[in-house]
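All protein chains but one are shown in place.
Each chain gets a letter, A, B and C, in the order it is written, and its residues are counted from 1.
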Amino acid sequence: MESRELFLHGSRVPDAGPDGELMTLNMGPQHPSTHGVLRLELKTDGEEVAQVRPHIGYLHRCFEKHCEKLTPPQIVPYTDRMDYLAAMNNNLGFAIACERMMGLEVPEKVEYMRVIVAELNRIASHLIAIGTFGLDMGALTPYFYCFRDREMILDIFEEVCGARLLYNYIWVGGLSHDFQDDTDDKILRFCDHFDKRLDTELNPLLSFNKIFVKRTANVGVMTPEQAWSMGASGPSLRGSGVDFDLRRDDPYSVYDRFQWKVCVGEGLMGTVGDCWDRHWVKVLEMKESVKILRQAVAARPKDGDVKEKVPTRVKLPAGEIYCRTETPRGELGFYIVSSGGNQPERVKVRPPAFCNLSVIDEISRGALIGDVVAILGSLDIVLGEIDR
Amino acid sequence: MDFAALVQHLRAALPDAVLEEHPEAFSPWILVRREALGELALLLRDDPALDFNQLMCLSGAHAPSTDADRLWNVLHLFSVRHGHKLALKVVLDAADPACPSVAGVWATADWHEREAYDMVGITYTGHPDLRRILCPDDWQGHPLRKDYVAPATYNGMPLD
Amino acid sequence: MDFLMGNIWLWGPITAVVIAAVITVNALVSVWLERKVSAWMQNRLGPMENGPQGILQTVIDAVKLILKEDIIARGIDRPLFKMAPYIVFGASFAVFAVTPLARGISPADLDVGVFYVLAISSFVAVGIMMAGWSSNNKWSLYGALRGVAQAVSYEVPLSIAVLTVVMAAGSMSLQTVCVAQDGGFWNWNGLALHRNPFLVGSFLIYFIASLAEVNRTPFDLPEAESELVGGYHTEYSGMRFALFFLAEYANMLAAGILASVLFLGGWQPLLPALDFVPGPVWLFGKAYFFVVVQIWIRMTLPRLRVDQLMYVCWKVLVPSALAMLVLGGLWQLMIQG
Partner (left out) sequence: MAYFGDIAEGLMTAFKGMGITLSRVREKPNTVQWPHEAATTKARTRGELFNNIDDCIGCMNCAKACPVDCIDIVTVKSTKAVDLGRTSNGKKKTLHLATFDIDMAKCCYCGLCVEACPTECLVMTEKFDYSTATVTGLHYSFARMSESDVRAAQEALEEEKRLAAIAAAEAKVKAEAEARAKAEAEARAAAEAAAAPAPAGSEPTPTPEQSAAPDAPQADAGTPAPDAPTA
C-alpha cells in the first residue's frame, strides 16, 4: 500500500517496463464506464497507468455551427442537448447571457422559479453522477435508488413544462409555463423525502461503505493549483478544497437572497481533492440545494405572468458578452458575438466538463486501471457537453 | 481593480501591448498586439496586483461580417483573489492565422486552443500538441469559418 | 443399492446426466433468483413477462443464447478459444460429483472429498487463463490475469478455513463431515459456539474466500464490467458464452453446497425431529440460502481494486484463517481432549 500512496502523490510516475515498453490500451469509445463515447488512450505497465490521452469529439453535433443559423429562442432547445442531465441549468445560462446583452430585467417571480428548477435539476444531475459513480465502483443498487429519487424530480418537471429530460423551459426573458397549483407542495414533499433518504440510505450504503471509501480515498488527488490551472470547476474544483462557487462569487439570478453555504472537500477520508472528496461535495451540495429549494418555494411571488417579459422577437444587440453560470458540473460559459442581426454571429460554449476532463491525465498517472474508472466517474463528465 | 485601472496598469507595464480598450462593451475587452500576447499573459498571471489565475474561456471566432476577413482569439480571464475580469482579444488576418499560444501560462488553454484551431483554424505557435479535437484528424477545412463549405463526402461516405 | 453404487459403469453416466440436469436447472433458477432478488432490493419488479413472475425468462434467454451466432474473431487462438469454456464448465461440473445428498448417499463418496473439491474447482482458473489469452484482446487478458491471481491467492485462505473443519471432523470425506454435525442446528460447525467457537470464524473466512473463488462481487474483478468490459469472456458469444454463464452459476451453487456441507450440516435437518424431510431438500435449501446471500452481497457492495483484493487475501484472510486453525486446534486439544 505504501508504494501506491507514493504514486498517488505524484512522486513516482511508473517508468516503462524493464524492456522499455508500455502497452497501449484503448478504453472506449465503446466502454461501459466512459459515460458516453469517450476514448481514453491508456499507456499501461501491467495494471498501472503511465499516461492517459483522452480523445473526444465522437458526440460532436455542431452546436456552435447550428447557432449561426438559429435565433436565440431556437438555440434554447439546442442548449438542452449539450448537458442533457442538467438541461435547466444550460437553458438558464444561455437565457441569462442573452438577457444581459439585451438589458432585459425578468420579473422576480421568474427569477425565483428559475432558481427552483435549476436547483431541482442540480439535484437530479448529482443523483445520476453519484449513481453512476457507484456503478463504476461496482455498487449496483445505489444507482437505482438515485434514479428513483430523480424520477420524482422528473415528474415535477413533466408536470411543469411537459418534458422529462430536454425541457426548453427557461426562455430568454421568462419561462415557458407557470407552475401548477400543487407544484410547490410537490417540491416540498420531495425535499422532505430526499433529505431523509440521503442520510439513511445513500450515505450508509455508498458514501461510508468501507470498500467504496478505500476505492476512492487518496485516489486521483487534484491539488488546488492543478484545478485552477486546468480550469476545473464545480464539484471538481471544490473537491480540491477551493471555496469558490459562481452562485455566490459571481452571483446571477437571485442566488444572493438565500442562506446556504459552499461545500468544499476536506479530505475527510484521505487527501483533500481525492475522488471521495469530489463525491462528498456532490452529496453535500444536494443538501444545500434542498435548503435553497425550501427557501425559494417559501419566498417566491405567486402572482404575475411568467411570459410577461418574453420579447416577441429576440434580437441581440451588436456586441459580445461572456457570461458564466454554475451548472452541476461547474462553470458553463457562453461567449456570444452578435452584430445585431436575428442570429448571433458566434456562440462559443465553455463547457465545464470539457475542462474537468482535461485534468484526467495529470491526476491519473500512476493509478491503476480501476482507479482511472473511479477518477473518470468522480469528474462527472457528460460527453454531450464536452463534444457539443 | 476596475477595468480602467487594469488597462492603466497594463499600459504602464507593457507600453505597446494594448492597442485598444473597450470599456463600454458587455464584457470589457482590450485589443492586444499579437506579438505581445505571450508576454502579457505571463504578466497577467504572475503580477500579484493582477493575479489572473483562471482562464475562464478561450474562444476562436471568425469576426462578424462587419469586420472584414479576420479571426479573433479571445481570452476571458478572472482573478479569484481580486475578483476582477478582463477580456483580451487578438485580431488575426485570416490569411496569416498564427497566434502565440498561452497553453504554457494557463493549462486550460491547451484544449481550448486545439478547439479554436479545429473550428476556425487559428494556428497557435508554441502549443505543445496542436491537433484537431472535435473533428476527425483528417477533416478538411475549419467549420466555423464564414467561408466554410460543408464537404459532400468524408472518406467516401456521403454527408447529407 | 450397494450393487448400484459399486458399478461405476452404470452409476457414472446416470450421475453425470443428473448433475448436468441439476446444473442447467440451477442456472435457470439462479439467474431468475438473481434478477428477482436484485429487483426487489432495488424497488423494481424484475422480469414479469414470461410465465408467472417471469420464471420462464431465463429459459427464453437460454434459447436465445443457443440460437445466437457464434462469433470467433480473426487473430484468435482457435483451439484454446474453443476449449476454454468446456474446461471452465467441466471443472465446475465435476465438483458436484462428491456432493453428499443424504445420510450415506453421495454420487461418489471419496475419502479425500474436500481435497477433490478444492483441486477441481481451482481448475477453473486454467480455463479462465486460456479464455483470456486466446481471445487476443487486452481486456480479456487483464481479466484472465486478475482471475488467475485471484483464484490462486484465495485458494490459500479457503483451504486453511476448510482445514479447520477437516480437523474437527477428523476426516476429509464430505459424508463424514456431515455426519459429525449430527443432532440439530446447534451442532452445526458454523453455529456450534459451544463445540469449537473458532469454526465460526472459519465459516466467515471461508464464505468471503469462496466469493472470490467464484468471482462474485465484491471480488468480481476478472469480469468487472465497468473496468474490463467483460473480462475474460469479452470475446465470447452464443453457446460458448452460455457455458461460461452456466459455469458461473454452477460455481455459485457449488460454493453454497460446500459451505452448507462444511459449516451448516449439509443434509442435516434443522432439528432431529425434522428428519422425515429428505436430505437433498435440506442440502439444496441451505445451498440456495448461500446463493441468495451471494446475490444480496452483490447488490450491496462495491468492488475492490486489484491491489486491495490481494491485500484482503494475504494480509487479512490468510493470517486470520491461520489463527483460526491454530486456535481451533488448541481448543480441540485443550477442551475436548
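One rule holds in what follows: a contact is a pair of C-beta atoms (placed from the backbone, for glycine too) under 8 Å apart; a residue touches a chain by one contact, two chains touch by 3 or more.
These numbers come from a predicted model, not from an experiment.
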Touching partners, among the displayed chains, of the absent chain: A, C
Residue touching the undisplayed chain, where the options are A:Asn168, A:Ser236, A:Ser253 or A:Ser358: A:Asn168
Touch criterion as defined above, residue of A:Ser176, A:Ser236, A:Ser339 or A:Ser378 at the omitted chain: A:Ser176
Option touching the unshown chain, where A:Tyr58, A:Tyr78, A:Trp276 or A:Tyr322 are the choices: A:Tyr78
Contact footprint on chain A, counting only the chain that is left out: 70, 73-78, 80-81, 141, 145, 148, 151, 155, 158-163, 166, 168, 176-177, 200-201, 204-205, 208-211, 312-313, 342
In chain C, positions touching the absent partner: 39-45, 48, 296-297, 299-301, 315-316
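As a working rule, only the chains that are shown with their structure count from here on.
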Gap in Å, rounded to a whole number, between the CA centres of chain C and chain A: 42
Intercentroid distance (Cα basis), chain C paired with chain B, Å: 61
Cα-centroid distance, chain A relative to chain B, in whole angstrom: 25
In chain A, residues with contacts to at least two other chains: none
Residue numbers of chain B (touch at least two other chains): none
Touching residues on chain C, where the partner in the complex is chain A: 38, 41-44, 138, 142, 217-218, 220-221, 224-229, 298-308, 311
Parts of chain A lying in touch with chain B, wherever the complex brings them together: 56-57, 60, 62, 64-65, 68, 100-101, 228-231, 244, 249, 318-324, 331, 333, 335, 337-339, 345-346, 348, 350, 354-355, 358, 387-388
Chain B residues touching chain A - in the complex, by the definition given at the top: 25-27, 29, 53-57, 59-62, 64-66, 72, 74, 76, 80, 83, 87, 106-108, 110-112, 119, 132-136, 143-144
